[in-house]
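The next block holds one structure in the form of structure tokens; read it before the comments.
Each chain you see keeps its place in the complex, though not every chain is here.
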Amino acid sequence: MLARFNLKTTKKEGFYPIDEAVRGAVAQSQAQNGLAVVFCPHTTAGLTINENADPDVARDLMAGLNRAFPDDPAFAHREGNSQAHLKALALGSSLSLVIENGRLLLGVWQGIFFGEFDGPRNRTFFVKVISG
Amino acid sequence: MLARFNLKTTKKEGFYPIDEAVRGAVAQSQAQNGLAVVFCPHTTAGLTINENADPDVARDLMAGLNRAFPDDPAFAHREGNSQAHLKALALGSSLSLVIENGRLLLGVWQGIFFGEFDGPRNRTFFVKVISG
């Protein structure tokens, strides 16, 4: 089963929790055991799993990414968003998650985030479920 | 098949080889061909594949991560471990590995590592095997 979700991001950059969408796709698939792969089809956005209890964590993650991958006037890409492409690379475009007894296996503090680095935009992500 | 492993980390940070556990899970699954997904349910630890021949590589990796993602007094998260969350993001929470003829497909120099960034702690990781 493949589910597609739309996400309207509202700022230049930020982390958007997508746990509910992913859990919904897993439930809809009726898979008892297997894998759920979340895929981001964009090149200036990415996916990550991190703490969703304290929103300050996501803010610190963005600050840390901006420090590690600062914007640079020497970047050649004309669109001027190479920094966003770099942060997307750091996160990656897909997540592989485990389904056990019909539920997504996540740690207590783990949340699934869509990382926007060049918004606001209308974004999309996919959840593919494989039984087994 | 889903296997769960416990790992007791002994220091603030370090890379722990987990090849043997992953290989054991693959053997136990009796899958001849398929995928093995290793999943880390923590938000201040992650998984990576890198050289396991010279232990200096893992030490240099940690030094390089700490340089790219330094601790920052401006971090807002009260627990004070945002740097560990950032390094976990850089590694990622899951690895997708190939099983071929009953064996894990890894390069000659590749080892699988659990990266601890906020230890010492009692940690867990999972190995999910899908045949196909």
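A and B are the chain letters, set down in written order, and residue numbers restart from 1 in every chain.
Note that a contact is a pair of C-beta atoms (placed from the backbone, for glycine too) under 8 Å apart; a residue touches a chain by one contact, two chains touch by 3 or more.
The shown structure was predicted, so the numbers you read here are calculated from the model rather than taken from an experiment.
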Wait, 2 copies are placed, so what's the full copy count for the complex?
3
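The working rule: only the chains that are shown with their structure count from here on.
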How far is the middle of chain A from the middle of chain B, if each middle is the mean of its Cα atoms, in Å?
19
Quick check: in the complex, which residue numbers of chain B touch chain A?
2, 34-35, 37, 39-43, 68-70, 72, 74-79, 82-83, 85-86, 88-90, 92-96, 126, 128, 130-132
List of chain A residues in touch with chain B within their complex:
33-35, 48-51, 54, 56-57, 59-61, 63-65, 67-68, 90-92, 95-98, 100, 105-110, 130, 132
